[in-house]
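The structure under discussion is supplied below as structure tokens; questions concerning it will follow.
In this view, the complex is presented without one of its protein chains, the others remaining in place.
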Amino acid sequence: MIRLEDVKSRAERDAKSRGINLTPDENLLQSLLEGLKTNEERYGYPSCPCRMASGDFETDRDIICPCDYRDPDVAEYGACYCSLYVDDEVHEGKKDVHAIPERRPYEKQMASLGLEGQEVKEKISGELEESTRRLLYCRQCGYVVFREEPPYVCPICQAKREMFEEIVALSEHYSRKIE
Amino acid sequence: MIRLEDVKSRAERDAKSRGINLTPDENLLQSLLEGLKTNEERYGYPSCPCRMASGDFETDRDIICPCDYRDPDVAEYGACYCSLYVDDEVHEGKKDVHAIPERRPYEKQMASLGLEGQEVKEKISGELEESTRRLLYCRQCGYVVFREEPPYVCPICQAKREMFEEIVALSEHYSRKIE
Partner (left out) sequence: MIRLEDVKSRAERDAKSRGINLTPDENLLQSLLEGLKTNEERYGYPSCPCRMASGDFETDRDIICPCDYRDPDVAEYGACYCSLYVDDEVHEGKKDVHAIPERRPYEKQMASLGLEGQEVKEKISGELEESTRRLLYCRQCGYVVFREEPPYVCPICQAKREMFEEIVALSEHYSRKIE
């Protein structure tokens, strides 16, 4: 049993820790938090209340809230896809939120719906765990992540996705130490 | 000589950066900051002012402020063990803080008091440096840490400890590149 107040304070802390805000629309907020609570009880993780989840962790991982698309959407449109998270201007009513285009890749949307071919599904789900995750780092600040693709925005220094590279020299560097 | 104002502004920045607050109780705040200052001068690191430190860095590492237990305690009880850090509801007086149970494992408490057997002490202190730290990552956002055990809460995406896994495929992946 997940408590709604815990879902709310987690979202509040998360917003503040990234310099953004929860929506000032109380009705919208309440309904999104209840959606998160329902999803967390159903799937074991709080997937996005505005998107269809598959129930398979690897397929859904990019839409677990805060989703992979939140930070670039807040940066570009002032709000995430759901408008749960908004920037200062939207929060203070200085800017309106219009429809946020879906940034999630089409094949991931299809996978969530179970509509893709078997190969696609395997590619997205099964293999990820073993082989396609890799160590990536932000060339600007050095932040390291283990993911398939870099985050859209570096959570430490705000650099764009293009600033990330794979760490490929690591094993050579360290293998020297073994000898 | 550590300046109290520096201890205070570091704690303030740290609280804000995580979306939480310092206690609104000025007397408590003053006394906790002085405890942190004293510990930092004595040990070289600001260990928790409410817990007994051993003076051995590896033994005390989990209780260096912000301690390993702060984030889950603030999430669950609205305050850390000392009540130095509190959530919004406690800060605004909407929620009271009751006694926070000690989340630190019993064997670490014993180690701090120097009461454990020699083997335990070696296990906690000596070996850590070399062999038990490992690369762990958050399956939700990819955040990477080098620790014995995952953090209780991912500092980047707020996922729970259960979301962390060890990076085990790394060397195979990278060793392929060496050949």
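When the chains are written out, they are named A and B in that same order, and each has its own residue count from 1.
Definition applied: a contact is a pair of C-beta atoms (placed from the backbone, for glycine too) under 8 Å apart; a residue touches a chain by one contact, two chains touch by 3 or more.
Bear in mind that the values here come from a model prediction, so they are computed numbers and not experimental data.
Chemist: Determine which one of A:E5, A:E89 or A:E102 touches the chain that has been left out.
Modeler: A:E89
Chemist: What residues on chain A make contact with the chain left out of this view?
Modeler: Here the touching residues of chain A are 16-20, 74-75, 87-89, 135, 137, 139-144, 155-159, 163, 167, 169-171, 173-175, 177-178.
Chemist: Considering the whole complex, not just the chains shown, which residues of chain B touch the missing one?
Modeler: 6, 9-10, 12-17, 45, 57, 61, 64, 66, 130-131, 133-136, 144-147, 151, 155, 168, 170-172, 175
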